[in-house]
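Note that one protein chain is taken out, while the other chains of the complex remain in position.
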Amino acid sequence: MTLNNTIVNEKIQIRDLNLHIGQQHILKDINCRIPEKKITVILGSSGCGKTTLLKSLNRLTDLYPQVKINGSVELNGQNIYNGIKDINDLRRKMGLLSQRPAPLPMNIFNNVAYGLRISGRTSKKFLRYRVEHYLKQANLWEEVKDRLSAPASSLSIGQQQRLCLARGLAVDPEIILADEPTSALDPISSQTIENRFLELKNYYTIILVTHALRQAKRIADYIIFMYLGEIIEQGEASEFFLHPKHDLTKAYLRGSFN
Amino acid sequence: MILRKISRRLKDMQTTIIMVVALCFVLSTPLLIAMGLGYKSMALFREVPILNLIFNSVWEPASGNFGFLAYIISSVLITLLAILIAGPVCLFTAIYLTQYARRAVMRFMQPVIDILAGIPSVVYGVWGILVIVPLVSERLAPYFNVQSTGYTLITGAVVLSVMIIPFILNILLEIFRTLPIELSEATLSLGATKWEVIKHVLMRKAKPGIISAFGLGISRAFGETMAVLMVAGNVAKMPHGIFDPVYPLPALIANNYGEMMSIPLYDSALMVAALFLFLSVITFNAVSRIAIYRLEKKL
Partner (left out) sequence: MATRKFRKQEETFFIYLMRLACLSIVVVMGLILYSILKKGIPALNWKILTTVPEGGFYFGGEGGILNAILGSLYLAFGATLIALVLSIPSALFLNVHLRKYTRLTNIIRLIIDVLWGIPSVVYGAFAFSVMIWVGMRTSLLAGMITVALFITPIMLRSMDESLKSVSNLLYEAALSLGSTRSEISVRIFLKQCIPGMITAILLSFGRAIGDAAAVLFTAGFTDNVPTSLTQPAATLPLSIFFQLSSPLPEVRERAYAAALALTVIILIISVSGRLISYKFTRNDTK
């Protein structure tokens, strides 16, 4: 497996990561690097372990008691599975955008302000300023500025997903983890999210899980292609799409693949 | 061939009719009960206005005084105290078992809950007499400088609370298990601790369910008979403290069925008590169940 030399700064390095759920071997010998301030797309058909890989990056896998993990995931050179002091701080560095939006059971304002509040930033003025700022960044401000105290569940699914984006950005993460964030959305909301990502990558490292080839083509800088728990091929997006090396990759790109 | 087909159709119709009849019968029982108890209650309602029955605490069947107030207050107090004890225990345990505990702990706790749920009311009563009654009369009451037989409001409430724990706990476990894990994942990703996820998000999301579980617990406690009858003291006076005996409605019914035919209107009065019990339990139950069904998106 060739690792591309053009990666300037690596944000995350995964070494020999193996993950079991009970008896099942879900992730097999994962080795890869994720570049800083780029969009890395984890590509693959459903059930190949891409979501699990994403969740293992901020140790959400801890929530599932049957999961066993070996190997290392290094964030800024530090292994998150060994000797990490504060797991909450680690998670705060990585904003999560999941498949279906999961708005917190509170009003719109508090959804965005919640992350700030629990980290001790409670000044009203500060919160108001930040909430507005991040809602604007997520392209939602204009739609909700008059009803910030309405429950978040009253928004449409597309709006909810953008709210989740604003909420994730508000805690000032370094990385955005996005798990098929547009799969439940209408085309317009999807496009908004994609466009946001293209702007946000100047400030954040974005890792996007998707099974939509076209979406990957539109926004990826770097591709990790997975099949049945293994990384088949990884590299620069242009290289990956123009000169795929592995037979499975070629088959997948042709679309003759199940 | 055709004959066989017809006989199959006939058989199908036959079984279907049996099924419908059985189901209709089961579903009509609450109606039958309401009608039966209501009919028997009419005799007393005709003599005494309902409000006089509820807001009068003088109970002298022999002279025609049927005041239910002391019984109602007893029932309400003992139920509230029981839920006050059982509620937090159940809530904390349910959260612990679904959010923090390893699977082995859950595997150990499930039979414990099963056993508690299976122990019959009378056995709880025996336990109450053997353990809680002496505990109250010899330790707890003297600590507060009170003379007490041990057959008191607090004794009944403690026994009752243990009885409703498995019941409430099972519902709460179910509710916490149906909460979407994405919600925890999202909140954790904002840097929250697990406890903050529980406190700010899961509890809020589960609030209707938690309230309903407590509601079901209340209605269960309200109708519980034997154990309470055995330890609560059964004195029909307004209680002034937790070390006073009480006489809840179910105990009244169970204790006096023997002599109810000997005094005029006595039988009717006991049926009024049963009717009141039935209506309040069924209302509480229905409201709580509907809330849970809504939460689980079944209605």
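Which chain is which? They are A and B, in the order written, and residues in each are numbered from 1.
Assume contacts are C-beta pairs under 8 Å (C-beta built on N, C-alpha and C of every residue); 3 or more make two chains touch, one makes a residue touch a chain.
Worth saying up front: this structure is predicted, and the values here are computed from it rather than measured.
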Among B:Ala157, B:Leu190, B:Ile242 or B:Ala274, which one is in touch with the chain left out? B:Ala274
Out of B:Ile54, B:Leu69, B:Val89 or B:Val146, which is the one that touches the chain we can't see? B:Val89
Spell out the interface residues on chain A facing the chain that's missing from view. 86, 88, 118-120
If the missing chain were put back, which residues of chain B would it touch? 8-9, 11-12, 14-16, 18-23, 25-27, 29-30, 32-33, 36-37, 39-40, 88-90, 92-93, 95-97, 100-101, 105, 109-127, 129-131, 162, 165, 169, 193-196, 216, 219-220, 222-226, 230, 250, 253-254, 257, 267, 270-271, 274, 277-278, 281-282, 284-286, 289-290, 293, 298-299
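The working rule: only the chains that are shown with their structure count from here on.
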Per the centroid of Cα atoms for each chain, what is the distance between chain A and chain B, given in Å? 47
Using the touch definition up top, name the residues of chain A that touch chain B in the complex. 55, 58, 60, 63, 65-66, 88-89, 91-92, 94-96, 98-100, 102, 104-106, 114-115, 118-119, 164, 167-168, 171, 177
Residue ranges of chain B touching chain A (in the complex, touch as defined): 102-103, 180-193, 196, 200-201, 204-205
